[in-house]
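Complex shown without one protein chain; remaining protein chains in place.
Naming follows writing order (A, B, C and D), and every chain is counted from residue 1.
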Amino acid sequence: MFTYTIKRLLQSLIVVWAAVTLMFALFFIIPGDPISLKSGEKSLPPGILANITAKYGLDQPTYVQYFRFWGHLFKGDLGYSYKNDKSVNTILHDGLSTSARLLFWGALLQLIIALTVGLTSAIKRGSLGDRIGTIFTVGIQGIPVFVSGLLAQYLFGVLPFQMHWDWLNFFKPWPQSWTAGVIPTDSWKGIILPALVVAVVDAAFIARMLRSSLLEVLRADYIRTAFAKGLSARRVWFHHALRNAMIPVVTVYGTSLIAIFGVAVQTEKVFSLPGMGSTIADSALSQDAPVVLGLAIVVIAFGAVVNLVVDLSYALIDPRIKIDSKAVH
Amino acid sequence: MSQPLLHIDDLYVHFNTSDGVVQAINGASLTLNPGEIVGLVGESGSGKSVTAMSILGLVPKPPAIYPKGRILWKGIDLLTTPDRELREIRGGEISMIFQDPMTSLNPVYTIGHQISEMIRVHSRISAKTAKLRSIEMLDLVGMPNPAQRIDDYPHQFSGGMRQRAMIAMALSCSPELLIADEPTTALDVTIQAQILEILEKSARELNVSVLLITHDLGVVAGICDRVAVMYGGRIVEEAPVDDLFERPLMPYTWGLMRSIPQMDKVSTKRLYTIPGSPPVMSRPPKGCAFAPRCEFVIDRCHTEVPQLIEYAPHRMVRCHRVSEPDFIAVLA
Amino acid sequence: MSEFEQIPQSLSYWQDVRARFFANKISILGLVMLVLLIFIGIIGPFISGWKYDELGPDILSAPFQKGHWFGTDDLGRDLFTRVTYGIRLSLTVAIIVTIISVFVGVTLGGLAGYFGGWIDTLISRFIDTWQVIPFVLIGFAIITVFGSSFWVIVAALVFTGWYSTTRLFRASVMQVKSLEYVEAARATGATTKRIILRHIGPNAIPPIIVVLAFSVAGAILSESVYAFLGVGFREPTPSLGVMISGSRNFLTEKPFVFFIPGSVLVLLTLSIVLIGDGLRDALDPKLRGVK
Amino acid sequence: MSEPLLKVVNLEKKFPIQRGFLKRTVGQIHAVDGVSFEIGHGETLGLVGESGCGKSTTARLILRLLDPTSGEIFFNGKEIHTLSRQEIRKERKDMQIVFQDPYASLNPRMTIRQIVAEPLIVHGLANDDADPAVDEMIELCGLSREFGNRYPHEFSGGQRQRVGIARALITRPKLVVLDEPVSALDVSVQAQILNLLDDLREKFDFSYLFVAHDLSVVSHISTRVAVMYLGKIVEIGSREEIFDNPHHPYTKALISAVPLANPKQERIRKTTRIVLTGDVPSPANPPSGCRFRTRCWKAQEVCATSEPALLKIGNSYVACHFPEM
Partner (left out) sequence: HAATAPTYIDCQLFSAGEPDFIDPALTSTLVGANLATMLFDGLTDTDASGNLYGEVASKWVTKDGAKTWAFTLKKNLKFSNGEAVLPSSFVTGWKRAFAASMASEVAYHSYFIAGMEEYNTGKGGWPSASVVADDSAMTLTIKMVNPTADWPSIVGHSVFSPIPTTMASASSKVEEDGTKLVGNGPFMLEKAITKRAGGEVVIVPNPNYGGKAPLLSRVTFKISSDVNAAYNAFASGQCDNGPIPAGRYTELLTKWGTKGVKTTLGTDYWGFNWEDPTVGGTQNKYLRSAISKAIDRTQISTVIYQGVRKPASGLLPPGLPGYKAGQGLTSSRDLNGAISDYKRWLALGNKTPAPIRLSYNDGAGWDKVASIIIANLKDVGIPAKLDPYPADGTYFSKMRSGKGQMIRAGWFADYPIADNFLFPLLHTKSIDGDNLERYSSVTFDALVDSARSTTNKSFAQSQYRRAEVQALRKDVALTQTVNRGIATVLAASTTSFPITPLGMIAFDQIVKN
């Protein structure tokens, strides 16, 4: 297990390196001279542009920039924003707290929803609950996050105010004239709606996965064995079936955790949350390459870690996957 | 003779499927006495497994429905027993092993965990005691090094070892009946010999009745006291093992025996073949299920289902023509 | 022989798939919805009497009235016309993207799956790498660098979509390749070309059909996400994402500006997802009617 | 003596065990390890052995569906692994295979007639599946020609196996390799197929390589039998010799393990039955010396150190240091 973990870790590092290099290529090599973009409505004299270019080291050949970039990265320095000389570390720090909160609750809710819906619809297969679950899970796949985000704001924010439905007015001390985009970002209330929006998309997908995986597992011989042993249905489902059904679910959950950042970008934009997602979006739009790259590294590393954890958790869930276990006799 | 341990009485099991109703069991009756090893043979799809699983209530409902019949376990009808009580019986009084030891064990738990779990469900003992008992059981079925191997996962065992573990588990709560559904079909002959030996030895030792399901007549011949032959969802013949092989009464049994290539007989001549293929149970023949393939078929066979009659003491058979005086001679 | 009486009439694989697809009420619902939307998309601009960027005198006028069935937006443009163009645009982009992604997927996935070895290792590792980058980042990178023209957006969507089709087709080919009938064909002396065209191809295709459907839905969604985030199509291009993005300011007073393009987008993707779901079931050999 | 139809010399096949990110080879499965035998014209060689001993691999190597690690295979006097792609394609007309799984070996997208006609089309012997020879062969294999337009999934296992046989025989090959053709079938259907194979052999004069793990089936159909254990042939000889007078302990154990459908005899056999202990070792890590020694009751020190050669004993060839006489 240990050597396997080390090997996987090395693989992850290679993947991160390759992905970061890819991003570096996209943002630093292809556009040529991002500094000239600093001239907006008012043009800047060439001397000024040259100063700025030199300040960011962009007058150096690309490979020098590339090695310097890694050199700084190893020292934990993600560089400075083109826009305002603020260090990317600070920007990351600012955005991370919001995003981490959003993603943590989102991922947690996602798991809870997925498990609840998936389990009930698999166990009570064909029941009304199962059908509603299926409609929910299929239906949600067609709704992009930004639409559900706006919809959620309309339903829980706008409508209760306009209709004076105080009972629905979950965010009570809300401004009188409410528009999209305000969320008290500091309290749990502020995070619950965005987190729900983040959660729901892939929760539906995971729930479907769990359902079909469970249905398949429930047909397996060892489930019959478990029943034949005299175990209660509960124990069979939760002890014997669920763990086996989790393997494909963990894969999907991992994929969705990697994708969750893309979801977060939309959610943060819709709800005006000052997180990493909206920062990346804004920085990408203004071609603030160091910020995009700096934050992307974190996101990519996160993705690689998720992949790693998913792979390692396979081994936890399924002993067959342990690599250096005893040879098969 | 004492009260039978198990009595399956005119059992019907149907499945509602998109293809129509699959009439898997159409009036099967079978009796098992304490300490007896009974074989149940028949072709694939004849309903052996469904019969066996019905005893423990393991057939999923839906799609299964039980239009008729009883399964009496020491006098109580298992089909109407509430789930709680049925759970006590499962594993505690009747236990079961399955065809494929590869898939019958949960891959994510250790063998020890799975055996102890069974023991602890049926008796209030500590985890430690359960583990000791598991080791004891593994030892009984000839598992080498049981104390170490108990913490291994199923995939770390070979097929034969897995099946031993299954047997150990099945016997761990001292059941009165062990249902073995094709326990050796997935194994090689040399391993099959090991498993059958262990199965018979432990059953006789612990005085457990065994319902041995197989499609291999050779397996039955070796260890069974009595044999029942199933065809098209019905028991078509039931007899003490020697009688059945010596003098099959039902044309299907007769044909089956003659169609097996015999290693000991030098037979360069053609095998006997039963023409056609087994019935599709969603559209079973109206009369005798074997009629479309039977060499001795008469008109009545196509229209009327024959009854299971006691042709001679302990010899049950389901055939219209068996009562014809010279018919037996034809078969012999 | 009497045994054949029990066998129902012969259906080819595709007849069977079709029969099972059409027996599924939900996928029929999806199909009907999609056909309706496409129909509206085609004829809409002709019957509305407006152009998608034509300004009218009424600003933010309510829907369901003469002249403007879906009302107007903040510049007085006819929402019905814009939405119908939006359907066209979404579908056009999605179909082009899907065709290219599937082409890439079938080529790369087929190569990796059929030949295995280092080709497979190379392609698989590349996919691994690509996969940890969230798709929005790839889109951002490409579109901000190359500008948001039609083909750049298509390229961005292909770049975010190619690897799932590749991975899937690779798995599919690998699975089919290992099947005995492929080996049987080789044993009869069939050429590689014949094996690929007659044996592997047709049997590896069904999963691709399902992916096709989901990829179209995915591309529609991604396109709208890019538009919403400001890196995809822009005003005045009548992309549904652009319209929804622009509607945010009016969510309180004129929610219809959000709801109309929003629900069209949802219905459009949903209908395709439903069809994809139905196809998946219909194409699943495990669910095949008769054995 | 004339040239045998098939001659296998020292055939060896190792599969790499690959692992990790870049699929490094970490070990080898020695699936077939120095196998030699011959099949004469019109002869049926039965190849038996336990699961995983390399039977199918041998079969696939003979058809060049796999490339051997070393060794030679002469078919019709030609070493088939030195043939070019084109040449081997031509040769395949004369050697065909029937697979074990009647479900997996037929392309679900093709009709029965298309499947059976494929070898003809491939070898340019027919232009489409409407060739009369196709229907003829379908009927010969016990299926009605009306069902030529149906798809495999509409048939039972036995019927599909007939299709597989029809496909193999349509080009009138000289050698048909049958890889467990009846293992997946019920006893009553198995008999039908075995008879069919018998009939066809009589009619067309094929040679069969019949792979099976069921000794009674092998005894029924074979003229000669080879017994395999862990990638090696441990004994090869005529059917009678093998069954009546086995020399290798493994052959003996194998035969004794087969239960007979005769209760009285079985009870006697049971008392004398040789029940082997333990399992077949992993082919990735085979025992030294004689492969069978770990389960052999006669094993001595020499068995661990030196590998027994295949030597002639009576009418058979046996690889054992202490053969039964």
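The criterion applied here is as follows: contacts are C-beta pairs under 8 Å (C-beta built on N, C-alpha and C of every residue); 3 or more make two chains touch, one makes a residue touch a chain.
Treat the numbers as computed from the prediction; the structure is a model and nothing was measured.
**Q** Checking the contacts here: which visible chains does the omitted one touch?
**A** A, C
**Q** I'm checking contacts with the chain that's been left out. Which of C:T92, C:S124, C:Q175 or C:N249 qualifies?
**A** For the chain that is not drawn, the touching residue is C:N249.
**Q** May I ask which residue of A:S99, A:S213, A:Q266 or A:Q287 touches the chain that does not appear here?
**A** Touches the omitted chain: A:Q287.
**Q** Please output the residues of chain A touching the missing chain, sorted low to high.
**A** Residues of chain A in touch with the missing chain: 34, 36-45, 47-48, 50-52, 54-55, 80, 83-87, 90-91, 94-95, 98, 173-182, 185, 272-274, 278-279, 282, 285-287.
**Q** Against the chain that's been left off, what residues of chain C make contact? List them.
**A** The list for chain C reads 53-55, 59, 74-75, 77, 143-144, 147-148, 230-231, 234-236, 248-250.
Methods note: only the chains that are shown with their structure count from here on.
**Q** Between chain A and chain C, what's the gap in Å when you average each chain's C-alpha atoms?
**A** 23
**Q** Let me have the rounded angstrom distance from the C-alpha centre of chain B over to the C-alpha centre of chain D, please.
**A** The answer is 31 Å.
**Q** Where in chain B do residues touch two or more of the other chains?
**A** 158, 161, 277
**Q** Specify, in ascending order, the residues of chain D that touch 2 or more different other chains.
**A** Where chain D meets two or more other chains at a single residue, that happens at 21, 156, 279.
**Q** Within the complex, which stretch of chain C touches chain A?
**A** 26, 128-138, 140-142, 144-146, 217, 221, 224-225, 228-231, 241, 244-245, 247-249, 251-252, 255, 258, 262, 265-274, 277
**Q** Mind pulling up the chain D residues that touch chain C in the complex?
**A** Chain D reaches chain C through residues 21-23, 60, 63, 65, 88-93, 96-97, 99, 101, 104-111, 118-119, 122-123, 144, 147, 149-151, 153-156, 164, 167, 171.
**Q** Note which residues of chain A are touching chain C in the complex, please.
**A** 15-16, 18-19, 22-23, 26-27, 30-31, 138-139, 141-147, 150-151, 153-154, 158, 162, 177-181, 258-259, 261-262, 265-266, 269-270, 280-281, 284-285, 287, 292, 296, 299-300, 303-304, 307
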